[in-house]
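Got a structure here, written out as structure tokens. Questions coming.
Only a single protein chain was left out; the remaining protein chains are all shown in position.
So that you can tell them apart, the chains are marked A and B in the order they are listed, and the count of residues begins at 1 in each.
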Amino acid sequence: MTRKLLILIILFPAFSVFSSPEKDYDLFLTHFENRFPDTPFQDYKNGVYSIDKSAREQWESMEEFPPYELNVDRGEELFNEPFKNGNTYSSCFENDGIGIRQNYPFFDEKRNKVITLEGAINDCRVKNGEKPLSYFKGKDLAHVSAYMAYTSRGNVFNVEIPNTKEGLDAYEDGKRLYFTKKGQLNFSCADCHVYQTGSKLRADIPSPAIGHPTHFPVYRSGMGRLVTLHERFAGCLNRIRAKSYPGGSDELNNLEFFTTFMSNGLEVNGPGSRK
Amino acid sequence: MNRRNFIKNSILFAGSLVAAPGVFYTNSAYAAWPKKSFDIKDLTDSVKSVYGHNNLEESSKVKLKAPSIAENGAIVPINVSTTLDNVESIMIFVENNPQPLSSGYQLSELSEPSIGTRLKMGKTSNVMAAVKSGDKIYTSTQEVKVTIGGCGG
Partner (left out) sequence: MSTIKMRSKESNGMVTVKALIKHPMETGARKNKKTGELIPAHFIQEVTSKANGKNVITIYWGPAVSKNPYLTFKYKGKKGDNLEISWIDNQGNKDSKSGTVK
């Protein structure tokens, strides 16, 4: 029954009387409650570890001394390093940049676009005469983002979709991308992370959609480095052999907007440790 | 033989002593890294190079904690502890790794025989924890499956 309702979500745009981001959110949560009746809501922030017991045990071993601690330390160094003009990142952010991860992404009405934390880090750099950093390959941007996420652990996401055409359009854009089948393998994000979450897809178990952004950037042991949310989005698109998008693009910003809204009520727990 | 050859042969001889079985049990504060044992590709030979023999006894008193299916072969959490007394050392062998000996832990009289680390495993393999207690070697073995070919990339 919920599958039909979810399909309806795509057919009816948010500003129609049949649907709204809040209604979408309720449908989403109901779907996951039905699929995983034993998983407490707050545990979704742990992604696949909320639904896979054996993997969870190994993750808990890793949490005894997680590899990302080295990255958070490095992130802190980078965060505090002044730009050439003497300013630091803290000058660009509320509360000096500490404990603010949960405020992103948000829709900036003046600039008419979604601002993600990593986008804001790059905006800060450009504003201070520095070059923007790459979202890929776990370099400095991922490290600064990891540190800022770490300082925000425990804070709760509460993304707001402004009730304006532009804001709702951005949300709809992200939602549409999420539910659209793409690529040679003809999968949508929803195919794996909504309909097939908990099943085995080759050697993996797809994690549930709610709670995805909360634990990013992740330290992937298999890759030996950090991975940002946009790199993960791009990676997934590549794996289904679909056209991918650059980090910080409107498409991925809007996708982050949608997926984070669907994680409202969950706590920040980045950076996360993954395989 | 001339003096140069004599010295060269002496050094080679001394070198072979260092690499001989039982190198883990020298009393020197800084013993040489047992290269020979770490280079061996076969489990039986590897065990022999460490202890000088292959007399191993399975024991439930050796507790090996390892996942049955490793999430990722690059970083497999392994813990070994034992209730046996007089434990001199703990060795961890990964049978199907290119070189089975992964690591060796030389304990002191201050030690509690309990260690843990994270290992790389190339493929599904038996992992064997070996504990030297007195003159005997007690082991516990468990298969750890390593999968590849996920959709997660």
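Worth a mention:
Note that contacts are C-beta pairs under 8 Å (C-beta built on N, C-alpha and C of every residue); 3 or more make two chains touch, one makes a residue touch a chain.
This one's a predicted model, so the numbers in the text were calculated from it and none came from an experiment.
Interface note for the absent chain: among B:L84, B:L107 or B:C151, the touching residue is B:L107.
From the options B:V62, B:I75 or B:V146, the residue with contact to the chain not on display is B:I75. Subunit A meets the missing chain through residues 64-65, 67, 69-70, 73, 77, 221, 224. What subunit B contributes to its contact with the hidden chain is residues 24, 29, 31, 33-34, 38, 74-77, 79, 94, 97-99, 101-108, 110-112, 114-121.
The rule we apply is simple: only the chains that are shown with their structure count from here on.
Averaged C-alpha coordinates put the centre of subunit A at 42 Å from the centre of subunit B. Subunit A makes touch with subunit B in their complex at residues 54-55, 57-59, 61-62, 67, 192, 201-204, 206, 221-222, 224, 235-236, 238-239, 275.
The residues of subunit B lying in touch with subunit A in their complex are 67-72, 74-77, 79, 118, 147-153.
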